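A single protein chain has been removed from this complex, and every other one stays in its place.
What follows is chain A.
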Amino acid sequence: MTSVISFRDATKVFGGGPDAVRAVDSVTLDIARGEIFGVIGYSGAGKSTLVRLINALETATSGQVIVDGQDVTTLREAELRKVRAGIGMIFQQFNLMNSRTVAGNVGYPLKVAGWSKQDRRRRVGELLEFVGLTDKARSYPAKLSGGQKQRVGIARALATSPSILLADEATSALDPDTTQDVLALLRRVNRELGVTIVVITHEMDVVRSIAHRVAVMEHGKVIEHGRAYDVFAAPRERATQRFVASTLQDRPSPDVLDRLRHRHPGRMITVTVREGDGYGTGDSRVDGVGGSGGSGVDVLAALRRHGVDGTIVFGGITEIDERPFGSLTVELTGDDAAIDALIADLRRATDVHDLGIGDAPSDRTTADVVGGSPPEASTGEGDEPDADPYGFAMDAIRRHGGPR
């Protein structure tokens, strides 16, 4: 992995004395060339400051920030301007100049870079075509919709053909449909132009749909990072679990479970659905998902094999980094021994959370993750896998020895 951006123990402190705020606290992180790297965290987690260390809009208090082999913390303002010109940036509020037309906005960085008027006009034309706004060249930003403004922002950020694009909550001010448009555009920027993209967001859906790798930030620290799929398929930290729960909602909450039990008195299990194509091997944290099982279709095959009938009563499967992830809650009917054998079989391939039967539930709730209580404190019988309300999370923690 050739990293294009490296944080080495980077720290940014605002203010001094007792009121000092460590917005970024000893972050060490590598971002590879050509990837889409997501930084997710709640507001105030320090992610906006972290991304501004990359183009030195904020200067690190200590540590190093190496961009394209250059430690930007040691550079003077004039040298920084050159670095910044090679890094595009887009913003939540778009930050377009209202006094300039769309073409004027897109052409501005080219003016700064000293391009001739003729070259500027040609390049602006190309860029507006790329983002699909050729007909808006002479419009002023006030006349554009939010999605169009952000596309102008993207065109402007790409004007000087930067190798890095920083996206600071770039979709947070947009509606869901427009968000998808903008994300699709960012994906194209990454694929077609090979631009490394750093996406800062508090929206799990954004990271889920475009990030290859992800870092989770809380209180200025990176608390978890890795491949997006691995981090979210087996989240270790509470904040990460909450992000996963916020977007998936594939597991029944306690009251949903109560209603389900009314209609479905039989034994219910929640089966985690993950990609079983071998990604789980090697250095990945999610092992044991390879082989048979672990996908929605294979669950049904296993039911057939064991002669057990199943009704899908709840669930959801979505994509993380374009790979399937989610769970299915199934009511099982059949011979008890066959059901036990089925569950044992499924457990070899994926995580199975046994909800028991209506009269004797083997677990109270699956929704503590949503509520955010820590895995350790949630149940007194944490050693019993069947009583584990966290399914995949606890299994992964157990397998890997918990948070490092």
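Here is the rule we go by: a contact is a pair of C-beta atoms (placed from the backbone, for glycine too) under 8 Å apart; a residue touches a chain by one contact, two chains touch by 3 or more; residues count from 1.
Following the convention adopted for this analysis, contacts and distances are computed from a predicted model.
A.B. asks: Looking at what's absent rather than what's present, what does UniProt name the missing chain, "Spore germination protein KA", "Acyl-CoA dehydrogenase", "Nitrate reductase catalytic subunit" or "ABC transporter permease"?
C.D. replies: Result for the unshown chain: "ABC transporter permease".
A.B. asks: Quick one: which of A:Thr28, A:Ser62, A:Gln93 or A:Ser161 touches the chain that's been left out?
C.D. replies: The one listed residue touching the chain not shown is A:Gln93.
A.B. asks: For the chain left off this view, which of A:Val112, A:Ala184 or A:Ala301 is in contact with it?
C.D. replies: Answer from the full complex: A:Val112 touches the omitted chain.
A.B. asks: Which residue, A:Leu57, A:Leu75, A:Ile223 or A:Val256, contacts the hidden chain when the whole complex is considered?
C.D. replies: From the options A:Leu57, A:Leu75, A:Ile223 or A:Val256, the contact with the absent chain belongs to A:Leu57.
A.B. asks: Which parts of chain A are in contact with the chain that was left out?
C.D. replies: So the residues of chain A touching the missing chain come out as 55, 57, 81-85, 87-89, 91, 93, 95-100, 108-109, 111-113, 140, 142, 156, 160, 166.
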